[in-house]
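Here the complex is missing a single protein chain, while all its other protein chains stay put.
Let's turn to subunit A:
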Amino acid sequence: MAASCRLKPLSSVAVSGGTHGNEMSGIYLAKHWLRDPMELRRGSFAVTPFLGNPRAIEKCERYVGQDLNRTFTTELLSSTEAEDEPYEVGRAREINQTYGPKGSAQAFDFMFDLHNTTANMGACLIVDSEESLLPMHMCHYIQTHYKWSPCRIYLYKLPGEETYSIDSVAKAGLALELGPQPQRVVRADLFAQMRALMACALDFIELFNKGTVFPAFEIEAYKITGRMDYPRYPNGEISAMVHPKLQDKDFLPLHPGDPVFQTFSGEEIVYKGDTTIYPAFINEAAYYEKKVAFAKMEKHTFSIPGLQRE
């Protein structure tokens, strides 16, 4: 049994709604909390809500110049201001100044990032990797205390890849990804679920800050291994759709030979990989331009050491 790790209690915590300006649950939650922050207070800390991409929110678009949630790389954050730079590069620098600097001792202790997806992912907790101890414990706590629906854990960082998301500005972070919800639409049920998930996460932080000992545990999580694009014509347009048998089957096993795409003439295209994978973000609207029909993941069980505050 691994020894318990000790981490400092969390005092500076932020939550971003509207990192993407058309993902409405987080936008309306953040706007609600900006008017009435009571829900975000606990005995030992309070959470600062903010609107990630205000100009995109105003236009109800994912982004204005470029995807804000891909802009938090060291290179972009340290670049000098240029006149013709995309809006999001300047915004990322502002966010880094307020809640970072990324990688420094002054950075916020924790950042939540609220998202929706058009994919059938239910309630999904996104962490960079299984090595992020505090977020993994938070996910475990949420999974055992949030009873409305199953929560899956998605580990998004590919080996060797740098972190680029908004929550990477803080020392630790967690993204909540809820779907399916169309862009620009707010559904009451997902709004309520996101709110309840946040409440659960804050309960965890409060318990942690108060000195609760969280024992070691084993946890199942999905780790990204790659991404699969749509088949395309030479001119770049998609030549097939996600197959009806794969549509909505996020986190269910996809075996070699299973149908993945269907052409407009009705032909079936099967998965040609060597091993069973677990797909997520199946048919996410925002990913057509990123050339991703779905993300490929492996299911793992990780042993996470115990945790308590210093």
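Just so it is clear, contacts are C-beta pairs under 8 Å (C-beta built on N, C-alpha and C of every residue); 3 or more make two chains touch, one makes a residue touch a chain; residues count from 1.
One rule holds in what follows: contacts and distances are computed from a predicted model.
For the omitted chain of this complex, the UniProt record lists the protein as "Aspartoacylase", which is one of "GATA amidotransferase", "NADH-ubiquinone oxidoreductase chain 4L", "DNA repair protein RAD51 homolog 3" or "Aspartoacylase".
Between the chain not shown and the residues A:Gly103, A:Pro150 or A:Pro182, the one that touches is A:Pro182.
Interface note for the absent chain: among A:Thr19, A:Asn53, A:Thr118 or A:Ser165, the touching residue is A:Thr118.
When the missing chain is restored to the complex, the residue among A:His20, A:Arg91, A:His243 or A:Lys296 that touches it is A:His243. Residues 28, 31, 118, 180-189, 191-192, 237-238, 241-244, 247, 262, 264-265, 283-286, 288-289 of subunit A touch the missing chain (whole complex, contact as defined above).
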